[in-house]
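Omission of a single protein chain aside, the complex is shown with its protein chains in their original locations.
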Amino acid sequence: MLEVSGITQIFGGVVALKDVSFSVSKGDITGVIGPNGAGKTTLFNIVSGIYTQTSGAITLDGKDVSGAPPEYLTRLGMVRTFQNIELFNAMTVRENIMVGRHTRSSSGLLACSLKMPWVLKEEKRIRTEAEKWMEFTGISDLADVTAGNLSFGKGRLLEIARALAVEPRIILMDEPAAGLNSQETFALAQLIRRIRNMGITIVLVEHDMELVMDICDRIVVLNLGMKLAEGTPREIQENHEVIAAYLGED
Amino acid sequence: MQFDQILQYTLSGLSTGAIYALIGIGFSIIYNSTGIINFAQGEFVMLGGMLTLFFVNALQLPLWAAIPCAVLSATVGGMLFERLAIRPLRRPTPLNLVIITIGGSILIRGISMLLWGKDTHSLPPFSGEDPIAVGGATILPQHLWILGITLVIIAVNKFFFYHTISGKAMRACAYNSRAAGLVGIDVRRMVLFSFVISSALGAVAGIIVAPLTMTSYDVGIMLGLKGFCAAIIGGMSGGIATVVGGLILGVLESLGAGLISSGYKDAIAFIILLLILFIRPQGLFGKAESERV
Partner (left out) sequence: MKRELIKFFMFAVLILVAPLALDGGYLLNVLVFVGINTMLAVALNLLLGYAGQISLGHAGFFGLGAYLSGILTATYGMNPWLVMPLAALIVGILACLIGFPILKLKGHYLAMATLGLGIIIYIVFNETVDYTGGPSGLSGIPNLSLAGITFDSDFKNYYLIWGFTLAVVLFSVNLANSRVGRALRAVHDSEVAARVMGVNARLLKVQIFTLSAVICSLAGSLYAHTITFVSPASFGFNFSIELLTMVVIGGLGSIYGSFLGAALLTLLPEFLRAAHDYDIIIYGGLLMLMVMFMPGGLVRGVPELFRKVFKRKGGAGHA
């Protein structure tokens, strides 16, 4: 579903990524791991359209989307969450998720100002959808809480709910388990499985090895900006180079 | 269009350009230490001239004593401004900072108007008014004072920021205030210093140009904006680039006013500002920035 081919990214003099290629199959949960500084978040930023790569190509369902901005990729069905969670802090939980419905609605500026009847109908649909995703992620009781007041764990869930509201085909999650305790991580793993069961492809960058080995179908390992290995969790666990990269040569 | 005329415009443009450069350096210093654009910068320029006048007229001080007193007072004003307006800000979002510094500039302007009225005044030139011939053009001794003092300030600036601990500490705060704090630099003090230096610079700029262009309670707005323009052209570096920026601005403005139309003189600076911001916001000499998410 997603092809990353030959991605190289150079910032000033620094080579952040060098010729990274891998593919993500539809319906898979793919993990991208690697020591700090390996280039994982840079890769994510490139795939999700926030940076443009120096060279290489990104293909989504056969369509070349290199250099496409995030708002375009969202309409193609790709969405992402952020390592440091980027919520709309001044808006309520419900409103945050309603923004997720932006690409699934169409009332324009003029129509909204004049409160045309179809705008009201659409607004109701947006609200109903938002409630659905609040329930799915278990945050319905926080519907009217201002997002900026949420705990980190709940904020994570909100970000995921918001991403789900887009009804994407593929979600990129940047360190979703960061800052979560083991209970919350366990719940996260179950949530991610439920999302996959809806037919959504998931790619996650993660440091939490237990989580990664537990839920991922395939794993890509990056080190120092290059792809080190690719395979099933078992293959990765037994890969000497991967072990050396994480633990140092011995 | 004689050469002499162009030379004349260029020379006077260089002199006003030097003033813009000084003001621009003031902007850059604060911006580099704090990320704030101090909208009130221009008011310190105004205070320099107006306070000097006050000390000369009301307190009967001789010029050479009035000037340091004025610079000192303006600097104290800058410190008060940082302490009372900037530091206590709970949510230093760009919007809040813009509003507070605008509010501060209005307040300073308003108080000046109440204290000293709306009239324009002139300061006596530092060393007489006999014109000096340069090529086919003439300059006044005050122009030389301006250029001379500007050069001295630039040299001192360069020395301070690149060869003294305090100066390097301030630059460190600009690059990464958290890291600077971690290595023991008192970031809050550096912020205060940056305001101190900028208001002093602004005041000096105001004093040396006052004999030429008159001063009044509202000269701060235009001077401030044009100084900001110089800073932008120079990429907010606070160094030679800002000086070049100021000089370019001064000369273009002077040439434009003389050769095209004097009514639109002020507009020239702002058109240049907009063009730079649209086309090359990093300044003529800067490198484009990329943002980390």
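First chain written, first letter: the chains are A and B, and each begins at residue 1.
Heads up, the rule we're going with is that a contact is a pair of C-beta atoms (placed from the backbone, for glycine too) under 8 Å apart; a residue touches a chain by one contact, two chains touch by 3 or more.
Because the structure is predicted, anything quoted here is derived from the model rather than measured.
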- Message: As a test of the contact rule: which chains in view would the missing one touch?
- Response: A, B
- Who touches the missing chain here, B:Pro68, B:Pro94, B:Pro131 or B:Gly148? B:Pro94
- Of the candidates A:Leu150, A:Val166, A:Ile215 or A:Ala229, the residue in contact with the absent chain is A:Val166
- Query: Who touches the missing chain here, A:Thr8, A:Thr59, A:Gln83 or A:Ser107?
  - Reply: A:Ser107
- Residue of A:Leu2, A:Val24, A:Ile126 or A:Ala189 in touch with the missing chain, whole complex considered: A:Ile126
- Spell out, residue by residue, where the missing chain touches chain A. 48, 50, 69-71, 74-75, 79-80, 82, 86-91, 95, 98-103, 105, 107-109, 112-115, 119-120, 122-123, 126, 162, 166
- With the missing chain put back, which residues of chain B would touch it? List them for me. 36-37, 39, 85, 88-91, 94-100, 102-111, 113-114, 221, 225, 228, 232, 261, 263-264, 266-267, 270-271, 273-274, 277-278, 281, 293
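The criterion applied here is as follows: only the chains that are shown with their structure count from here on.
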- Centroid spacing, where centroids are CA-atom means, of chain A and chain B in whole angstrom: 47
